[in-house]
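I'd like to ask you about the structure that follows.
The complex appears here without one of its protein chains, the remainder shown in place.
On to subunit A.
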Amino acid sequence: MSTLKLDLQTYKDLMKQYIETQNEQALYNAEQFSKHSIQQNISPDEIINVHFQALMELYPDVPDDIRNSMNFLLETMISYGLAYQEYQALREKQLELQSELSVAAKMQQTLLSTVKPEYNQLDVGATSHPAKQMNGDYYHFVEDQEGSLGIAIADVIGKGVPAALCMSMIKYSMDSFPEKRMEPSIVLEGMNRVVERNVDPSMFITMFYGLYDTKDNRFFYSSAGHEPGFYYSAKEDTFKDIEAEGLVLGVDRDTSYKQFEQQVDPGDMIVLLTDGVTECRSGDDFIEREEIAEVIRHYKHLPAQEITDQVYSHFERLQDFQLRDDFTLVILRREV
């Protein structure tokens, strides 16, 4: 960038050059001048004033009528100048908010981080992507001393900061449960009481809790109004919904949750997700649940983590890389 001085003399020289030559170079200089002015937060009314003064100096005999018309123009531009300054101030504020938010998002990632467990007979994959900077989805793995794997997946209805704040609370409540084997129905009943006590009634949280017993490959689960996952049977090569009715968290303090059980055979997959996955859209249409099953089937030869990543990429592309809701997908597959 050239170093233009933003003063009356420079403007006058540039204007004179243009009046004499009317060439493109002079106009290019004008463009540079305005860009520099914007960088220096110079508002449009000031440019008008400089133009006015330059005109007077170059042509001292400008008729009074023209002089007055310049004053008139100046007057009309004052409000534009104000609007411009307000825009600048709001822009700065927005940048500030954005950097604050990205710090918060990083903090949240640390808070909600969970260690993906490693088992010989169980292949685990998990991915979670927020629609905005902060995530209103949550998944968490809990390994207990008796060789069982607990999987929590939850979704706050809504997104952005309020949902994320709510999610942090869920995470801490989960952490406060004892480390011994927890029955899914007991976990959800406990969480229901926490949410009922602490969360605004206008906020809804759905949650699914599953417990995989690695000794006999049985999967126990309960759901609090959560989007049903899929159970993939390798023998039949079919997907079926993991149905488990249950009220969303926080509605009624005394809700009890039914617990279900599923025998898991080698090659079978448990697919858990949030409604950010099922409410993906292509154009204006919601995708069908069968489509998700088909995409998973397409990648089923890959390791579980790669399946979740590929499915996410698929739907991210389908939605033009703009998620409408937080997207979380967890896949467990029995290997042997």
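Here is the rule we use: a residue touches a chain if its C-beta (ideal position, glycine included) is under 8 Å from a C-beta of that chain, and two chains touch if they have at least 3 such contacts; residues count from 1.
To be clear about the criterion, contacts and distances are computed from a predicted model.
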The complex's invisible chain, by UniProt name, from "NAD-dependent formate dehydrogenase catalytic subunit", "Na(+)/H(+) antiporter subunit C", "Serine/threonine protein kinase" or "ABC transporter permease": "Serine/threonine protein kinase"
Chain not shown: contacting residue from A:7, A:57 or A:86: A:86
Candidates A:52, A:119 or A:177 - the one touching the absent chain: A:52
Contact partner of the left-out chain, one of A:71, A:102 or A:121: A:71
Contacts of subunit A with the absent chain, listed as residue ranges: 45-46, 49, 52, 71, 74-75, 78-79, 82-83, 85-86, 89-90, 93
